[in-house]
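The complex appears here minus one protein chain, its other protein chains still in place.
By letter and in written order, the chains are A, B, C, D and E; residue numbering begins at 1 in each of them.
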Amino acid sequence: MTGDSDTGRLPQFQVYRAVAAALDEDLGQAGDITTLATIDENATATADIVARQAGCIAGIQFAEASFKTFHHGAHFEEKIGDGGMAKAGETIARIQGNARALLTGERVALNYLCHLSGIATLTRRYMDEIAGTGARVCCTRKTTPHLRAFEKYAVRMGGGANHRFTLSDAILIKDNHIAAAGGIGKAIAGARAYAGHMVKIEVEVDSLDQLEQALKHKVDAVLLDNMDVKSLAQAVKTAKGRAVLEASGGVTLETVRAIADAGVDLISIGALTHSAPALDLGLDWS
Amino acid sequence: MTGDSDTGRLPQFQVYRAVAAALDEDLGQAGDITTLATIDENATATADIVARQAGCIAGIQFAEASFKTFHHGAHFEEKIGDGGMAKAGETIARIQGNARALLTGERVALNYLCHLSGIATLTRRYMDEIAGTGARVCCTRKTTPHLRAFEKYAVRMGGGANHRFTLSDAILIKDNHIAAAGGIGKAIAGARAYAGHMVKIEVEVDSLDQLEQALKHKVDAVLLDNMDVKSLAQAVKTAKGRAVLEASGGVTLETVRAIADAGVDLISIGALTHSAPALDLGLDWS
Amino acid sequence: MTGDSDTGRLPQFQVYRAVAAALDEDLGQAGDITTLATIDENATATADIVARQAGCIAGIQFAEASFKTFHHGAHFEEKIGDGGMAKAGETIARIQGNARALLTGERVALNYLCHLSGIATLTRRYMDEIAGTGARVCCTRKTTPHLRAFEKYAVRMGGGANHRFTLSDAILIKDNHIAAAGGIGKAIAGARAYAGHMVKIEVEVDSLDQLEQALKHKVDAVLLDNMDVKSLAQAVKTAKGRAVLEASGGVTLETVRAIADAGVDLISIGALTHSAPALDLGLDWS
Amino acid sequence: MTGDSDTGRLPQFQVYRAVAAALDEDLGQAGDITTLATIDENATATADIVARQAGCIAGIQFAEASFKTFHHGAHFEEKIGDGGMAKAGETIARIQGNARALLTGERVALNYLCHLSGIATLTRRYMDEIAGTGARVCCTRKTTPHLRAFEKYAVRMGGGANHRFTLSDAILIKDNHIAAAGGIGKAIAGARAYAGHMVKIEVEVDSLDQLEQALKHKVDAVLLDNMDVKSLAQAVKTAKGRAVLEASGGVTLETVRAIADAGVDLISIGALTHSAPALDLGLDWS
Amino acid sequence: MTGDSDTGRLPQFQVYRAVAAALDEDLGQAGDITTLATIDENATATADIVARQAGCIAGIQFAEASFKTFHHGAHFEEKIGDGGMAKAGETIARIQGNARALLTGERVALNYLCHLSGIATLTRRYMDEIAGTGARVCCTRKTTPHLRAFEKYAVRMGGGANHRFTLSDAILIKDNHIAAAGGIGKAIAGARAYAGHMVKIEVEVDSLDQLEQALKHKVDAVLLDNMDVKSLAQAVKTAKGRAVLEASGGVTLETVRAIADAGVDLISIGALTHSAPALDLGLDWS
Partner (left out) sequence: MTGDSDTGRLPQFQVYRAVAAALDEDLGQAGDITTLATIDENATATADIVARQAGCIAGIQFAEASFKTFHHGAHFEEKIGDGGMAKAGETIARIQGNARALLTGERVALNYLCHLSGIATLTRRYMDEIAGTGARVCCTRKTTPHLRAFEKYAVRMGGGANHRFTLSDAILIKDNHIAAAGGIGKAIAGARAYAGHMVKIEVEVDSLDQLEQALKHKVDAVLLDNMDVKSLAQAVKTAKGRAVLEASGGVTLETVRAIADAGVDLISIGALTHSAPALDLGLDWS
C-alpha cells in the first residue's frame, strides 16, 4: 500500500496499445521476413528473458504484450515482477508459444523492458546511495517524448518519487515567472489566485534569501536550485519543516549522499529519465 | 550529397505531428497553469538555446515546431544546424516571440533536442575514435519505442550509418533462424527464395567456420558476433571483400578503435540509441 | 492574472483538432449536400453569432475554428470574449467569408459554443448567488466523456473553480477507500506514503466525527458530503482553517447561498457540467 | 422489429473504443492513485448501479465496458436493459469483480450512463406527453460534439425518432438556402438535381404560403418553423398527407401536447440532446 | 448547382489528412533516400501532370496536397479541373517548386489521381453509352476499403449518381431480409416502423411478382436484380412511375444501353468502383 511496495500494474489496454504502435514501427510493411523465410509457421519454442547484468526490473507487462499480440495463447510466466531485483544471469520471465511469435515480438519486448528497467535500475542505485536518510530521489519532466507515464512508472518501480507528470498537475514557479510577475510574492499570489484548491505550489529559488520569501508566502515546496551542500543544510534549518525541500541541479551518484545528508526531502534528477542506460537483458532460447 | 554532409531535413508534417503528441503529453488538461498564472498573455521574449556541454546537434526542427505550435509567427533563427558541433556555451538557436509560447513550449523542445543530440554526440564520439580507418559505426533496432526514425536520423547526423529500420527492410539471419532452418546453407537458401530482389541478406556468425559457410552462399553481409579483435582480423582476411563485414557485441569507446583497425566495414552499437545520455542544453532568456 | 480575469485561451492546435473531429462527425461522407446543391461556390456572406438569451460566453475559439477550417481566410471578429456576459440579442462575433463555409461550419460552431456557454452561464449564476461570501463553486469529474478539459475551461470562464481533472491529479479518499483501508487514519497514511509531494489529499466525510479524524491526520481538504447547513457551519468552526472545506451533494440554486454562508470554501456541483442546459445562441445572416 | 421495441445494441467495438478514450481522459498519467494507495490489488467487490431517480435507461454497454476494460473477467449482470424504465431506488445492473477495477471504472461508466439515460428520460417524458396522438418527438443535429451517434441512440431508447445524423443523409433546405437559390422552387429543383435517389428532401417554411410552394414541388417533408398551434393545424389541413409535417421551435413539455394534437407527424426538439439533465444514478457497494 | 456541373470540392482538411497518411505509407522511416542522395536540397523544378490516355479527371486536390505537404509555397496550377475531360497528351496541372518535393510527392499524387480518375473515366464511359436516355449509372457500396467517400466523389465527377454511402443512409431490403421477416410486406412494414422520416426504402426484387408486392407497399425505389431487358421493360410499365427503378447485376458497357432503353431510372454497377482500371497519367519534367 506504500510507494515502496507498490505493485500497481499499468492499465493493460494502454500497454497493449503502446505495444501495437511499437510493433507497427518495427514490422514495416512486409513483416519479419527473416522469420517468415526460415521458421515453420507451426513451430513452437520456449525462451527465457535473462538478465545479462544485475538490475531492477520494470515493464514486464510490455514484454508479455509483445509476444501475446502475435500469439494470444502463449504462456508467459513472470519470475521477477516489476520493482524486483534481478541478478546477472537470472531469469526474469519464461515464454512458451509459437516460435515465429517469439522471434518477431522479441525486439519490441526487449526495447521496452531494457529501457524501463534501465530507469528503474538507475533510480534504485540512487536510492541505495541515500539509504537511511529521510530523502528520496525524484524524477522531472525531462522524459523521452511519448513515454512519460511509463518512464515515471519505472522511477516508482526503482523506489523513486514522481514530480509533476504534466504542466497541469502543480504550480512550479521558476526564475522567468518570478521576473515577469515582479517578484516572488507577486508570483505566488498570482499562482494561488489561479490554481485550484487541489493544486500545490512550489517555487524555485537559488538563494537563502529567496527561500525566506517563498516560505513567508507559505508555499508547499521549494526547489533549491544548484545550491552547495552547506547552503542546503542551512536551507533545511531555515525552513524548519514549513515546506517540502527539494534539491536540484547536477546531482550525481557521487554527490547524492551528501545532499541527502543535508536534510532535504527530495533530490530531483533529470538523468533518471533522460540519461539512464538501458539494462542489458536478452532472450535465451531453450 | 553524401551521408557525411547530409542536410536532408525530416518531413515537417511528421515533426509537427510528433510535437503535437508530445505537447499533449506535457500540457495535461489544464495547460501550463504556472505560466498562465504569472505571465501576461501579450508579453514577448527572446531566448537562446545554449549548449551547456559540447556536442553534436540533432533535432532542431523539433525545437522550432514546439515553439511555433503555440506562436505561429514566432521568429526562430537556427545558428547551428543538425549535424553541426556546438561548443559548451555556444548558442544553437534564438527564438523570439510570445513569452507564454516560449515558456510552455520549452520542455518539449528540449526533450527532443537533448535526446537526439545525445545520440548524435555519442555517435560522433565513436566516429572520431575510428577516424582514418575505413570503418563506420552503425545503429541497431535497439531504439526507444515510437522514436526509431528520429533516433536513426540522429545517428546519421552524428556521422554514423543506419542498419535496418524495420524487420521488412532486409534479411538478418541469426542463430535461432539457422537452427530452425537446419543449417546456414538452408537458412540462406530459404531467405533468398523468400526475399525480393531489392532485399539484402546478412548472416550472423560467431566463428570463422560459420563465416566460410556464409560466404560460400554469397550473402551481402556478415555480422561477426562477439569476436575478439584477432578473429575479426582473420575474418577480414578470409572474406577478401566478398561481403560487408560488421562487428558487433559489447563495443565501447575504449575498444572500438582496435575493432576498426581489424579492417571490418561496420561496427554496430546498440548503445548509440538505447544508452546515449542526453546532451545538456538549456534555454537562456535575454 | 487571477482566475477571475483569466483570459488564457485554449491551445489552438487542440481546438482545431477537436473541431476537425466534430466536423467529420457532422459532414458524413457526402458533405453538406444541401449547401452544395443550392449555394454558389464563390458566394460570400456575413453572419453574426447572436445571443437569443443572456449568458456567459465560453468556447469562442471553437466557433472561429469551425468556420476557418472551411475558409482559412475568413474574417472572424470576436465582440464578446470568453468569460464575458452577453445580453439577449447581443452580437458575440461576426464572421465574413465564403457562404458555403459559413453554412457548413455553423452547426459545429454552435454546438460547441452553446454547450460550453451553457456551462459557463450556469456556473456564473451560482457564483452570482454566492457573491460576497468567501466561497466559490467548483466542478467535479462528472463531465461529458471526451470534453472534460473544455468543460472545465468553461467552468473557469464562468468564474468557478476546477476540482481534479483526472484521477492522477490528487488523492480523494471516499467511503469505499476508507472501508477497504481499515479506517480514515490508515487510508490517509497509505495515501501519503503513495502520493508524490506535489499531490494534495482530500477526504470525503459524512459526519463531524469523521471530520475530526481527517483533520487530525492533516489532510489538505475535506469534502463534506451531504451535510445540512447547520452541520456545515459546525464543520467550519471545527476546522478553524486547518483544511480547505468543500461542501457537496444535491446543491441547487436555491440552497447554494445558505451553504456558502455556512462558511465553507468550496461548493462542488456536478450539475455544472453534467446538466447545464445549452445557452441559446444563433447565427443571423446579414 | 419496430422503433418502440428496438433492442439493437451499439457495435461493441465502437463502445469499447469510446470507453478507452474516456478512460484515458479520466486516468491521467499516474492512474487512480487513491485506489492504488488504499485498495489491495487482489480485493474483490460487488456493486450495484442504482437509480437515484426514476428514468429511462440508455448506455448500459458503456458501463459494462468501463469495468471490463480493467477486469476482463468481471461479471456484469444487466437488470434493466436500454429502453427500460427504472424506478427510484431500483438496481439497473450488478457488477462483481476486482475492487480496483470497480472503483477506477466507476466514473466513466456513470458519466456515459447518466448522460445517455438523461437524454432517453427526457425523450420518454415528451413521448408520454403526446401519448395517443400520432406524433413522435424527434432529435436534431444539436448534439454534443463527438457523441452524436450515441446521443441519437439514446433518443431512440426513449422512444423518439432520429432526424438527420449528418449533413450527408438528407437535404434540409433552410431560409438561407432558399434566399441564395432564388426561391423555394429553385432551391428544391437544385436539390433534386443534386441529390441521389435515396436522399429525401425537406424544406423549412415559416408560413402557410411557403408550405403551399413546398408541397407544389413535392418534397418529402416540411419543417414548420415556429408556427403557432392554429397555423400548424391549418398546415395539416393544407398538406393532406402529401408530405411529412414536422413542427419545430421552442417546444416545451408544456406546449408539446397541443402541437401534437394539431396533427403534425413529428416535433423536433433540440433540447433532447443539448439540454437534457443527466439522470441521477449511483454505484452502491454491497 | 446540379449534379452534372457540380464543382464542389472535397473538404481540404480531409484531403490533407488522407494525403499525410498516404505519404507515411510511401515514405517509410528513412524517407526518399534516392532523392536525398542525388538532388540538391535547394534545387527547384517545374513539372506537368500529363494524360497518357484520354479520360475524365478526379482528385486533383490530392495531387496538390501531396506536393504542398512537402513544399507549402509551391505553385500549383490546375489546368483541367475535376470532372473535366483530358485528351491524351494534355496537361492537367503544372507544379513549380522545390525539386525534392516534386520527386518525393509524385507517387502519392499520382496514386490518388490515377485511381480516382480511373473511376471517373469509367463512369463517364457508361454515361456516354446511355446519353439521351433518362437513365443514369450509379455506384454501390462495393468500394475500396478506406476510400469510399473519395471514390463516390469520383463517380459524381464522371457524371454518375451515388447510391448509399453507408448502411445508415437508407433501407435496402434484400432477399435474406425478406426471408427472415416473413415476406416482402412484413419486411417493408418493419423497415417503415424502424426508419426515420428522412430515410428512403428500397427493395430488391427478382421477379415482376415481387415488384408488384413492393409497389403495393409504396417503397421509394425498387432494385431489379439480374432481370433481362424484356423483364425490365415490363417492370417499367408495371411501375408507372410509382417508384424509382434501378437495374442491377452484371451490367457491362455492351449491355448498358439496352438496359437504359428499357426505361429504368438508374443502373447500378459495382465495377465503377471495384474494377475501374487506373487512368494512365504521368509527371513530365520541363
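Some points to look at:
To be clear about the criterion, a residue touches a chain if its C-beta (ideal position, glycine included) is under 8 Å from a C-beta of that chain, and two chains touch if they have at least 3 such contacts.
What you see is a predicted model, and the numbers here were worked out from it, not measured in a lab.
Although one chain is not drawn, the whole complex shows that of E:80, E:95, E:157 or E:171 it is E:171 that touches it. Touching the chain that is not shown, out of B:168, B:213 or B:255: B:168 (per the contact rule at the top). Only one residue from E:103, E:235 or E:251 touches the chain missing from this view: E:103.
Between the chain not shown and the residues E:199, E:215 or E:267, the one that touches is E:199.
Residues of subunit A in contact with the chain left out of this view: 20, 23-24, 27-31, 36-38, 40-41, 69-70, 100. Residues 1-4, 6, 138, 161-165, 168-170, 181, 190, 193-194, 196-200, 202, 220-221, 244, 246, 265-266 are the ones on subunit B that touch the missing chain. On the side of subunit E, the interface with the absent chain consists of residues 18, 21-22, 25-40, 43, 45, 99, 103-104, 107-108, 110-112, 114-115, 118, 141-149, 165-169, 171-174, 176-178, 180-181, 187, 190-191, 193-195, 199, 270-271, 274-275, 277-278, 285, using the contact rule stated above.
Simple rule for what comes next: only the chains that are shown with their structure count from here on.
Although subunit B and subunit E carry the same sequence, what matters here is overlap: shared residue numbers make up under half of all numbers found at their interface. Between subunit B and subunit C, the centres computed from C-alpha atoms are 44 Å apart.
Separation between the centroids of subunit B and subunit D, computed from CA atoms only, is 52 Å.
Within subunit B, contacts with two or more other chains are made by residues 25, 27-31, 36-38, 40, 148-149, 165-166.
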